[in-house]
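Notes to accompany the following structure.
Heads up, one of the protein chains got dropped from this complex, but the rest are sitting where they should.
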Amino acid sequence: MNGSNLITLSLFILFAPLVGFWFTLILGKKVEKSYLIEIVISTLVLLTTIYVTFTKLFYFPDTKFVSEFTWINLGEMPLLGKVTVELGMMIDNITALMLFVVALISSLVHYYSIEYMKGDKRYNRYFAFLGIFTFSMMGIVLTHNILMMYIFWELVGLSSYLLIGFWFEKDSASDASKKAFLVNRIGDLGMFAGILLIFVNYHTFTFDKIFMAIGNGVLPFNSEFWLTIVGILLFCGAIGKSAQFPLHVWLPDAMEGPTPVSALIHAATMVAAGVYLVARIFPMMTGDALLFVAVIGALSAFIPATIALTQTDIKKVLAYSTISQLGYMIMALGVGSFAFGFFHLVTHAFFKAGLFLGAGSVIHAMHHEQDIMKMGGLRKKLPVTYYTFLIFCLAISGVPLTSGFLTKDGILAGTFAFGLLTGNSIFAITGFFVAMLTAFYMFRILILTFHGKPQDEHKYEHAHESPFLMIAPLVLLAILSIFIFYTANPFNADSGWVLSNWIKTPASVVPEHARYSFMVPEKMQEAAVKTTEHITHSEVYTEALHHAHIPAVLLSLVLAGLGILLAFAFYQWKKIDVDALTLKVKPLYTFSLNKWYFDEFYHKTFVSGLLGISNILAWFDNYVVDGIVNGAASVTRMLSRFSGVFDNYVVDGAVNLTATFSGLIGLAFRKLQTGKVQAYVVLVVFSLVLLLLFFVKI
Amino acid sequence: MNLADFLFYVFAVITLVSAFFVVTFKNIIYSAFSLLLTFLGVAGIYVLLGADFIAIVQVIVYVGGILILILFGVMLTNKIQNVPIKTEASFIIPASITIGAFGGILVSTFINTRWKSMPAELANSTLTDVGHLLMNEYILIFELLGILLLVALVGAASIARKQ
Partner (left out) sequence: MTSIGLQHYLVVSSILFSLGLFGIVTRKNAVMVLMGIELILNSANINFVAFARYGNFGFDGQLIALFVVILAAAEAAVALAIVLNIYKNFSTVNVDEIDKLKE
């Protein structure tokens, strides 16, 4: 087995979707079936990716494949020293896992869209956009430096913009695409600033070189504070892309795009890119930066979960649940539970994509009805969709035997252990509370959609199970949501191959006293962790996790069960009157229904504030700047007039004189140009005579 | 003045005077017949230079071939019925001055140059030698000229034929 071809194959994985994009787009208007190019390419990419991922994971779990070349060599620069910019690719374990997730969900969404988008007037263009999205996402995953990652980061933003606004005739869709793009820009601005700070300090963009420099004690501006700032700035990119608090407002609106797009981009892959970024830069995150990450993650897990409780649009609920789950992952990374955070990204990608595709199936069956209050009783009409949806709901709620259970409990145990080690248990409390909320709102939409009596008889009558191409991806994703693919022990993933072989927490490179106390090697930790003086650093954390695991599992099981029971009590058995309860907690209900008034708040403060500033600037522009400009214009005009006079009489006079002179000469010589050959011969002979007179002595 | 010298002057005068008439006669037919005399004069000069074969070729080709061709040209290109076969002249004065000066320079150059003269022995007939050269050293050129004449023949026919 030789791993040298992996880089070559991943070049194919990267560029084939781009080729597909171009061909589908160019041929799209002429050739009706040009989307088939994109389908075929996506299948090829999936097959290649399966080979690459499993070769990497099974045969080379400890090797890191890197291939790079120097793109720009600036040589010795003043102030900066030697500056080279490398482009390159890197395949390590998390890259391989991420590749697999992206390729699998991308091609499933391709197949699913064949049916779902049937009859759309921009059918081919839709597939072209899927192609460029796949290309950009693969780029983010495969790159080995932060500059290329940023480039692909923006490309992903572009394809997201294109796909959210795919039905741009709808005002809501075009507004949503603009909102997504602009909100993402805020985060990307921070990320860009972080990249610039890194380049100024380390003269490189390559992750490994940056980590090596930090490990050697080179700090930005010689201070740990700035290292924290750099980490937080880079994390800003993740806040935007992964729709974390406070930039989470774009993701629910992004549901205006076609549902398969929501499954691919806004549930499984693109929004996970933020988590991937944090995982990539994890080694250089200081304790303070990680704490910031964890706080943002906790807030993003909690706030959308409360909003999701009251929403009635099935895709909006799923969108908020996505933010909440991403918040989980971010929080897990923030509390140092790297492995579970990333593992949750993988499992979540499968079941959340499945949830969206299931929702798409329901929406398709209900003729584009998205309001769960108008559904109900669809279990009999859409059996396959129902059972797969049920599996996904169980997975996201963290019920045993599902993949979600493994990872979610891992995260909860991680927060629990963090609480044990640092005495800060707010993350654990948030995590457990959100776990209950998640179970509740997921079963709420399940019950309202599939159980009970149909609310809209007409649409119910016409509902029908989706065609094979839409059902098959659901079934496949449901199968992938079962524990057996990740570990043999359904209650503890630690011994499974994913965690024991594939995902390993990278060693931190930041100075020891800037890390979390439990990441510090033995000799430093006495003061921080009183109870575990006798064990080494990695054992501290493992031990704490071990202690935390059983209680975390039990507690989360109880809470998830409670959430599910509550959902059934509210909506299935009607034991508790929902409307009465709503009236009782009216202010809270309205607050949640209106999404904590984030949009209104942003509109009042940032948008209006920006408009106000713009007005002031416009006034300044109109009166001050324009005044200066106009004054300058008057002066220029006077100068011009003088210059014009000079031009007209002196310069033009000289020019005209030359022209007249040339004209006169021409007039004289024109006579020679008679067009008669004989006249020319005379001239030739005459010239010859002159030459002879000059050269020959007579 | 021996006979050869005398004959030279006779032929030279015939050549030049008839050539003068060629370029000055108004009537093109007269010019053509003057040209006949010029060619004959030149042939005489060739004989005096000991080039008897060239002289014969001159008479056969020029007088018998080219001149007849020219006469055909005259007949085919002038409407004999109604238009007098006359041509006009142009640029007489500038041409006379320029070409007079040119000829003057040429003549004076030739006269003033000190030529290194090494007269060859006059053979009885050049025919044998010319024939040998033509069939040995110059065989390629000879063949090429044959092809050239063929091409010229075909080309002339092709150009002149009615479309």
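As written, the chain order gives the labels A and B, with residue 1 at the start of each chain.
What we mean here is this: contacts are C-beta pairs under 8 Å (C-beta built on N, C-alpha and C of every residue); 3 or more make two chains touch, one makes a residue touch a chain.
All figures in this text were calculated on a predicted structure; none of them were measured in a lab.
Participant: Just checking the interface: what residues of subunit A touch the absent partner chain?
Facilitator: Per the touch rule, subunit A residues meeting the hidden chain are 673-678, 681-682, 685.
Participant: Could you list which residues of subunit B touch the chain missing from the display?
Facilitator: 1, 4-5, 8, 12, 15-16, 19-20, 22-23, 28, 31-32, 35, 38-39, 42, 45-46, 49-51, 53-54, 57-58, 61-62, 65-66, 69-70, 72-74, 76-78, 87-92, 95-96, 99-100, 102-103, 106-107, 110-111, 115, 117-120, 126, 129-130, 133-134, 138, 141, 145, 148-149, 152-153, 155-160, 162
Everything below uses one rule, namely that only the chains that are shown with their structure count from here on.
Participant: Roughly how far is subunit A from subunit B, going centre to centre by Cα mean, in whole Å?
Facilitator: Subunit A and subunit B have C-alpha centres separated by 95 Å.
Participant: Of all residues in subunit A, which touch subunit B in the complex?
Facilitator: Answer in residue numbers: 676, 678-679, 682, 685-686, 688-689, 692-693, 696, 698.
Participant: Within their complex, state which residues of subunit B touch subunit A.
Facilitator: Per the touch definition, subunit B meets subunit A at residues 90-91, 94-95, 98-99, 101-102, 105, 108-109, 112.
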